[in-house]
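With one protein chain held back, the other chains of the complex are shown just where they sit.
Labels for the chains are A, B and C, by order of writing; each one numbers its residues from 1.
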Amino acid sequence: MTPATVDLTVTIGGDAGQGIESSGTAFARALMRAGWHIFTMVDYRSRIRGGHNFYQIRVSDRPLYSHSDPVHLLLAMTEETLKIHLDNLAPGAAVIYDEGFKRVDRAEIEAAGVLAFPAPLSRLAARHGSKVMMNTAALGAAAGLLGVDLEPIASVIHDNFGRKGSRVAEANQEVLREARDWAAAELARREGGQAGGNGQDGQAPSAFRYRLGPRGPVTGRRMAIHGNHALALGAVAGGCRFAAAYPMTPGTSLFEFLTAHSHRTGVVTKHAEDEIAAMCMVVGAAHAGARALTTTSGGGFSLMVEALGMAGMVELPVVIVVAQRGGPSTGLPTRTEQGDLLFAVHASQGEFPRIVLAPGTIEDCFEAGWRAFNLAESFQCPVIILTDQYLASSLRDLPAGALDRRGVVIDRGPVLTASDLDALAEPYLRFRDTPSGVSPRAIPGHPKGVYALTTDEHDEESHITEEIGSRVQQMAKRMRKLDSAAAAMRGPRWYGPPDAEVTLICWGSLYGPCRDAVDRAAAAGRSVNMLHFSDLWPLPEDEVNMALAMVNRAVAVEQNYSGQFARLLRMVTGFEVEATLNKFDGRQFTPGEILEGLEEAVGAHA
Amino acid sequence: MTPATVDLTVTIGGDAGQGIESSGTAFARALMRAGWHIFTMVDYRSRIRGGHNFYQIRVSDRPLYSHSDPVHLLLAMTEETLKIHLDNLAPGAAVIYDEGFKRVDRAEIEAAGVLAFPAPLSRLAARHGSKVMMNTAALGAAAGLLGVDLEPIASVIHDNFGRKGSRVAEANQEVLREARDWAAAELARREGGQAGGNGQDGQAPSAFRYRLGPRGPVTGRRMAIHGNHALALGAVAGGCRFAAAYPMTPGTSLFEFLTAHSHRTGVVTKHAEDEIAAMCMVVGAAHAGARALTTTSGGGFSLMVEALGMAGMVELPVVIVVAQRGGPSTGLPTRTEQGDLLFAVHASQGEFPRIVLAPGTIEDCFEAGWRAFNLAESFQCPVIILTDQYLASSLRDLPAGALDRRGVVIDRGPVLTASDLDALAEPYLRFRDTPSGVSPRAIPGHPKGVYALTTDEHDEESHITEEIGSRVQQMAKRMRKLDSAAAAMRGPRWYGPPDAEVTLICWGSLYGPCRDAVDRAAAAGRSVNMLHFSDLWPLPEDEVNMALAMVNRAVAVEQNYSGQFARLLRMVTGFEVEATLNKFDGRQFTPGEILEGLEEAVGAHA
Amino acid sequence: MPETARGGGAAGGAPGAARPGGGGANGGTARVTPKDFDSEHRPTWCPGCGDYAILTAIKKTLADLGIAPHQVMIISGIGCGSKLPDYIHANGFMTIHGRPLAVATGFRLANPEMTVLVVDGDGDAYGIGGNHFIHTCRRNINLTHIVQNNQIYALTKGQYSPTSEQGFVTTTSPDGAPERPVLPTALAFAAGATFIARAFAGRPQHMVEVMKEAVRHPGYALVDVMQPCVTFNKLNTYEWYDQRAYDAAAEPGYDPADPVQAWERVNQWGDRIPIGILYRTVRPTYEEGVRALQRHGPPARWTERDLPGEVWDAMVEAFT
Partner (left out) sequence: MPETARGGGAAGGAPGAARPGGGGANGGTARVTPKDFDSEHRPTWCPGCGDYAILTAIKKTLADLGIAPHQVMIISGIGCGSKLPDYIHANGFMTIHGRPLAVATGFRLANPEMTVLVVDGDGDAYGIGGNHFIHTCRRNINLTHIVQNNQIYALTKGQYSPTSEQGFVTTTSPDGAPERPVLPTALAFAAGATFIARAFAGRPQHMVEVMKEAVRHPGYALVDVMQPCVTFNKLNTYEWYDQRAYDAAAEPGYDPADPVQAWERVNQWGDRIPIGILYRTVRPTYEEGVRALQRHGPPARWTERDLPGEVWDAMVEAFT
């Protein structure tokens, strides 16, 4: 891949409750409309007010797969923001903050090689009606410094505020423009005024060098979307017609999206009294014949475990989206982790087949949204989609048609139609023993397909039994589906040079950071590639073994403490990684951190 | 071990609701009092009435560790019993059944080489007041055939019926005696009368050859106890003062025992509204400073998973007894399985230390009952005791003093006393970072030990935090306890000849069947030993590796479908077994089945 | 002619098979008889158990309402009584302990064309499943909830249940059940149920009449059945119930729609216990308020062609 010529990070930081996330999203969308690739990362606390939040936007002329350090432009909506992020600014970076901030030591900022832009943010906002528009002013000033056209930002503000009545929308547009003008003028003034330092020798630089220019190189209509929404779109495209959930960060936005569009899409959604009910409702809806899912995070999933086993035992297709967050227990509710893998694979008493998918990208999320239903119905078992806060909430830009519903394939697995049932000569056997382990399903409602499911062990007719023959038959039948399912699972994906000296083994949302790390390593002349797993259970062993045979030195990179995927791999294949890189502080690895970690783990030469 | 000279199995079978289990228990206890070693197995259905149940008593002059096939004396309380068990009788076995059974074909029984004893069971019972005493009559007849003294049986009947008023007790004693006399006379009659076949050539044998004689060789006061009660005794001896549970077979009898003795022992027990509440109550009691446990089975444990994570996060010592049964879901509620191992090891979102113990014997159960509290308090984490229906409900005889509470050691781990707290110079830090990961605990109630636990990530003071430093510190602190705990875990136990050609690798309740299989193999000149694991998590890796290094050919024997322990072993140590023997029909392996399976798995010569 | 039922089954046009189509043999016209529900699988309940009468009453109720075996879905929990679907020829689902109401809610929302009965024990309904109970009451989803209330945990062999009389001695209450019992009718009333009834397994014909009204009721309908457990509950026997049960409808001035009367009736439990319909009112059902359902039809009937292109495009558009 040709290296990027532009790769900047803009961060907007402030207090919880200050609307940091919505402003950040607006700016990211604007930059996308201006012709740039973007990737965003949300960093917020589990509180409604108080405490520092920030939103990071990476911008480039090349497609992006992860966030990155350091920051080139900081919009500080509080004084605290400055303190927290100052250490993380690139040389020559700029900071925009309100001129009214009392305790800011401009000299200190400039001594760090950073351009300080105390700006009339609140003044401008207040003049047009309300200090609430400070964020808009900051975006305007940022546009001025970065040199981007105002139009894309204005259009996003129009989309966002259009509804609120023209006065608010108008005022925001004016604040935006005036702040941009102020910044452009200020920049011009400084550039004209003095030649000063360049920021690399500790001197205060005079000119801001991380400019984007009016328009980026990316053409065509594009969309900015995060994993939760991509997954929701995939589910809708795949015929999901029922969703029940109980709110739990970071799974909630998926459910809220399905709910918001419910009228149009026909997806019946139910905010249940708890997660047990949500999961049970999904089981009920699946039995009725609907494609049904639930969304949650680890704590809610813990409560679903008993009903998960029910679905496994009565062989109903259900889809459970678990957006992981920092654990254990309540843990770090708004932060990211990959701590639930071995739990998901083994959850619930006894043994039954399940499928675990861990999409790596936005496109994967979309695909998982519909493919999960195909797998669930083909193998009549629960499918768990493991995402995490990072993937669920990071925006990436894609061509507007990238999540194409025409590419969606629907496979409902073996279902008897009404005419199949009409034609039945023998009594219908819900759990007929078959070579694949999958028994053709009759959706309840047909006179020839009358049966009663039971979570007790049962015979082919679905009657309760304790006889050894039926037990062994049914247990083997169910478990056999795992082999059938394994054949439908995909092996891992390679990225980067074949035969690299070191292979990053990863899964789920680490696709992006690892992929970008591979690119950076290549640029630095290091021989690193990536082997990414998204179909985690059952592992397609032959394909996995073939891939592993091509690995020279394996380093498992995981967003957890104990290297859960490395353990899983060892459990199934016996393969042992040489080292593991683990991060468990609730913040996603950056590509840079991965490369640094790699150096420690396997030496600088790799 | 010198081979047994007596090794008989007596089975009593009948309908659910006929009191089969209590009669079986009574007879087993009587045989123990008569000087025999006993081992029992319950086989009952998940219904209150209807359907065949049976109770199997193995009797020997040597200590027993498992049940065994075939049956030497069958007490058939229904006609169905005869049909079901006829195939499973030893040559020359006897069957006692009611003379009134209409559809019994005596000739067919005798053609199978079995002695038929149609007996006046209901007639005798009715004569003394009620047909309910049919079971007592059957026991009397059995005593007659086996030639055992009546006194031990009479004493058990006295213990059981004494309370119900002397009339009932008296009547039972009379029924017992008359049935014994009838059987003895009948036997004498047949022995005297004809010389007939010996049962091995298909001829009906005339004399019953599986006799016990009036008294067995075992001396001293003994007790007959099953795993649930032994565990309960261990818990009481270990200072358990609180138990909350929701009924679930086969965990219930443990809780019921604690409840029945609550007045005397001071164990406060609470039948909760559900398992979530039960687990949460245990967490609350543990926080107050009590040694607290809950008992359940897999389905209930599924509901406890979220609160398990809570205990892990706030580092409270809790004990959870999971008596496994056939899964998945409701499964086979009254039958046995080892299907919950990997679930127990990985249950709940995120990562935190826990300890998993799987006692193998009655003595192990007793020890686990108190040791679990020591481990829980030493490492301030949840301890899960995995038993199963087989271990929980099979009686074995032990010397009356074998479960010796003087041998119980209490280790409450690092707890600050009131004077420790009084003397504190610094503010108390509940989660102080320590080399072992364990932080000294202040039981709430002292003015200098005031703090608030939180399931959110927290700092040393126990305040909510999202800061990276505290998060990493606390996560590492908690996880470090796993290493500390591993050092307190025991390696596997060997049984049988060192350097055997084949090693049975097993865990939990398979101790007994595998041990007996090893003995049988030795008797047959086969070179087999056993490596039994009861401390399952964290595995003490060095000890385990050392043991595994001594294994020639490893066969994992497990009471589940997928070989969960073999997987766990591979995940942790990389060790791969050569073959697995799995049984998942809800019935425990007999030693004979293990040896047969072994033959198939690794060849006859082993 | 059979009577007709509202909501499920034979009422309002094409009943029956959800997907993929097919009204089937009993399209609301053929006569349904209790025998149609007979199964080869004999109940394993104890002789004399109150559950037999409940099974018979359910068959008769459905037959009288003209609802055929394929037009009904009987969802149960785990317990003695919850094995009922194994003993009847009808669609069923024996779920897990305490959760049948939640499963039934999902089923109804995916297929509101079928009659849904929930049949479970007092442990299921008021013990472990208590949260679903109160939320289902206020949700007013259209299903009939028949509780086999034997005031004991029977299948697990006799522990006290949430409806056990205070002081009742069991294996988990050697000093007697320590809590004031749940009075399900009162709780349902406070939680907002629109149909609250009690029946007694010892008065089968009355029970059938109550069940029929319950199935006809548009919304959540509770039928709490006093079900003697002859094996584990030696206190609340047939006789005990029989001495206390009186028909509420026979009282002078009986008006099940009057909340003041109802409040007294739902709270009455002692020497006299009212049976029959204790309270009945009409509020919109939950299903009626679900626009996705009203506009797009049952999720169970989904076909691949359902989603119009404009809808998709508008959804995607919002991300550009």
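Methods note: contacts are C-beta pairs under 8 Å (C-beta built on N, C-alpha and C of every residue); 3 or more make two chains touch, one makes a residue touch a chain.
Just so it is clear, the structure is predicted and the values come from calculations on it, not from any experiment.
J.: Can you pull out the displayed chains that the omitted chain is in contact with?
T.: Computed over the complete complex, the missing chain touches A, B, C.
J.: Specify the residue from the set B:His229, B:Arg325, B:Arg371 or B:Arg471 that touches the hidden chain.
T.: Checking each option in B:His229, B:Arg325, B:Arg371 or B:Arg471, the one touching the absent chain turns out to be B:His229.
J.: Among the options B:Thr249, B:Thr269 or B:Ser394, which residue touches the chain absent from this view?
T.: From the options B:Thr249, B:Thr269 or B:Ser394, the contact with the absent chain belongs to B:Thr269.
J.: Can you tell me which of A:Thr9, A:Thr40 or A:Ser262 touches the chain that was removed from the display?
T.: Considering all chains, including the one not shown, the answer is A:Ser262.
J.: Considering the whole complex, which of B:Cys280, B:Val319, B:Ala517 or B:Met530 touches the chain not shown?
T.: From the options B:Cys280, B:Val319, B:Ala517 or B:Met530, the contact with the absent chain belongs to B:Cys280.
J.: Of the residues listed, B:Pro444, B:Gly469, B:Pro497 or B:Gly603, which one is in contact with the missing chain?
T.: Considering the complete complex, B:Pro444 is the one touching the chain left out.
J.: Just the residue numbers, please: which parts of chain B touch the chain that's not shown?
T.: 221-225, 229, 233, 236-237, 239, 241-242, 244, 261-270, 272-274, 276-277, 280-292, 306-307, 309-310, 314, 400, 403, 405, 410, 415, 417-419, 421-422, 443-456, 463-464
J.: Go through chain C and note every residue touching the omitted chain.
T.: The missing chain touches chain C at positions 128-131, 134-135, 138-140, 162, 175, 178-183, 186-187, 189-192, 263, 283, 286, 289-291.
J.: Please identify, in ascending order, the residues of chain A that touch the omitted chain?
T.: Interface with the chain not displayed, on the chain A side: 16-17, 46-51, 246-249, 252, 255-256, 259-260, 262-263, 269, 271, 273-275, 299, 329-330.
By our rule, only the chains that are shown with their structure count from here on.
J.: Any idea how many Å lie between the Cα centroids of chain A and chain C?
T.: 42
J.: Quick one: chain A and chain B, Cα centre-to-centre, how many Å?
T.: Chain centroid spacing, chain A to chain B, equals 46 Å.
J.: List, in ascending order, every residue of chain C touching at least 2 other chains.
T.: Only 78, 83, 94, 96 qualify.
J.: Check each residue of chain B and list the ones that touch at least two other chains.
T.: Counting only residues that touch two or more other chains, chain B contributes 46, 51, 299, 329-330.
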